[in-house]
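Just one protein chain is left out here, and the rest sit where they should.
Chain IDs A and B follow the sequence of writing; residue 1 opens each chain.
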Amino acid sequence: MVLIGINEFIYVASILFLIGLLGVLLRRNTIVIFMSIELMLNAINLALVAFSRFNNSMDGSIFVFFIMTVAAAEVALGLAIIVMLYRQRQTILVNELKQLNG
Amino acid sequence: MIYPYLLLSSIIIPFSVGVLFLILVKDMEALLARFLGIFGASFPFICAWVIYFNYDTNNLDAYNFELILPTGLESLGIYLHLGLNGLSLPLLLLATTVGLSAIIYTLFSKAIGNNIYVGLLFIMFSGLIGTFSSVDLFFFYFFHELALIPTFIIVMLWGGVDRHAIALEMTIYLTIGALLSLIGLISLYQTSGAEAFNMIELKMALASQPLSELFQTNIFALLFFGFGILVSLFPFHSWAPKGYYAAPTGVAMMHAGVLKKFGLYGLLQIAIPLLPLGASNWASWLLVLGLCNILLIGLVTLAQKDLKKMVGYSSIMHMGYAFIGLGTLSILGSGGVLILLVAHGLSVALLFLLSTCIYHRFKTFNMEKMGGLGVIAPNLSVLFGLSILASIGLPGFANFWGEFVIFTALAESDLTQGFLYLAVIGIIISAIYGLKAIALIVFGVPSEVLKEKFHNGSLRDMSYLEIFCSIILFASLLLYGIFPKVLSDPINESLSKYNAFISTSVESRLLNNLNLKLDTYNE
Partner (left out) sequence: MDNQIMDLLFNLLGILFLPFFCSLIIVFSGQIRNTVAPFFSLLSGLGSLFLTFLLIKEFSEPIRFSWDWIALGVHKFYIGFFIDSVGLTMLAMIAIVAFAITIFSIAYMSKDDSKGRFFAGLSFFLFSMIGIIFADNLIMIFLFWELVGFSSYLLIGHYFRRDDAKDASQKAFIVNRVGDYGFLIGIILTYWHFGTTNLEALAILIGADVSLISSGIGFFLICGFIGKSAQFPLHVWLPDAMAGPTPVSALIHAATMVAAGIYLLIRVQFMLSFEVMSFISYLGTFVALFAGFCAFAQSDIKRVLAYSTLSQLGYMSAIFGLGFPGIALFHLITHAFFKALLFLGAGSVIHACHHEQCIFKMGGLLKRMPITSLTFIIGTLALCGVYGLSGFYSKDAILIGAHDANNLVFYGLVFAALLTSGYMGRLIWIVFFGSPNSQAAKNAKEVNIIMYLPLVVLSFFAIFVGFTNLWPAQLGATILFDLDYLHHLVNYKVLHNKVLILGSGAWILGLTMAFLFYGRGTKFDQLEKQLPHIYSLLKRRLWVDELYAVYLDKVQKPIAESFSFLDEMVLRGFIVRGCAGLIGIIGASLRLLQVGRLDNYVIWFFIGLIAFWLYGLNMF
């Protein structure tokens, strides 16, 4: 039986985080970007839970609950904003939303 | 002692009059406005002379009429600390005289009958009085800004051609200058370890713990360029001619006549006595740049065809004498600078006033299109001619003493003697442009149209208002020219308390000669 140590948890979390990051950087669709951000948050959650477990401390787990709560609120707000955006602009692709071009 | 309160009230009264003018823009009765205006303008003038006659030159303290009021900023060492010494007293006289003339002219001339304008002028006036009577450096700077900001607003709103761009340029230049000097002042305060942000405390702190030479040099550079920009030091002068060209008369008089002197006053009152090593390191720059002001700007003045621009450039040129005088770092040079500041302030204000009078006759500032003023307006011509001659240093007017004393100071050490030969060329240059202006404006035959206007009475020689406003300035110039002791006694008293300027070798040689002379007389 292979022992799963802290390293394995961190590898998975890092990969998930990188996938999320690349998603944020490369994807155009706002909803996909949003999902990527969620992915990154969950990667962090995973890492925090792992640290909590291996350090025999509850701190990380408590922090995870906060992040999950905030993420839920964020999803609610963010999706609402995206819906409003689509109603106004008929698009949710970020490359078309460049009103701030100076 | 009532006098410190007189000083305080001569700051507060113009300020409150100005605020009244600003608040009651529409509702003010003309008669009331005039009464208030005359009161607000003449009260400080009278106070200044009362204070002058009660000024005690034998006072052992650095300042007379000290008054310290709390401000709520005591933790920063800031108090409303008023007081006068021999260096600020002449400038107080200058400020009140020019202010009186400028405000009365603005109040009564029909060109701009706007209460906001008059109100801003009053605020400027109180700032000017405040800045010269503050011992506290915070208020010294604060009152300067109080006078400076109305300048921008007035130029922006009531200026001449191209006023927006010019007001912007002035604002940028003068704000940068003021900020540089503020940085210098604050860093001086911070490093000196003085207990309060005023000149007396700073002087005491620095006397017990002198700053290092490097630090002095750096801070002096900040003050030198900061104050220099405010005084239109070459090459930072380009705001001045355009600014004065665009500014309405009252502001041009107050700014060129008084506010501009703030920079040199700061150098003389603060920078040089507090930072003697820094000053001696920068003295050569003071001399060189001052010489550029005299010669280069003098030549530029020669080429001007526009009367108001010529006056503006000539005022930049004359500031060169002041920088050179400071560069000698001697009692004689600094005393000459102060006399010149007062004299030049009066004469340049007078010239701006008279150029406006002349403008009203010819409807142009272009000197080549004028001519024959002597035929149609003899009083104005005589006054204008004499003011030009005063500004080019004719004896009998105060400017002569300023220039003469500065030139004398230049020859004191062999180092600066070379500058004497070059700087005195200035008196030839200024004679050329001054007389050219008189020749173009006063001499010659007036055009037929103009003659006709004077015949049917639509244009006249000077009005009583114009005569009153210019005679105040003119008489002061004569007073200080004939009795220079009025200025030089308090100046001398204050400068003698500085130990920054004693070049013992020359002084002792002089004293030896004088003693020899006395001995031979006694035989």
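Heads up, the rule we're going with is that a residue touches a chain if its C-beta (ideal position, glycine included) is under 8 Å from a C-beta of that chain, and two chains touch if they have at least 3 such contacts.
Keep in mind that this is a model prediction, so the values were computed, not measured.
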Visible chains in contact with the missing one: A, B
The missing chain sits against chain A at residues 21, 24-26, 28, 33, 94-95, 97-102
Spell out, residue by residue, where the missing chain touches chain B. 169, 235, 238, 242, 296-297, 299-300, 302-304, 330-332, 335-336, 372, 374-375, 378, 389, 394-396, 400-401, 404-405, 407-408, 410-412, 420-421, 424-425, 427-428, 431-432, 435-436, 438-439, 442-445, 484-485, 488-489, 491-492, 495-496, 501, 506-507, 509-514, 516-517, 520-521
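As a working rule, only the chains that are shown with their structure count from here on.
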Separation of the C-alpha centres, chain A versus chain B, in whole Å, is 67
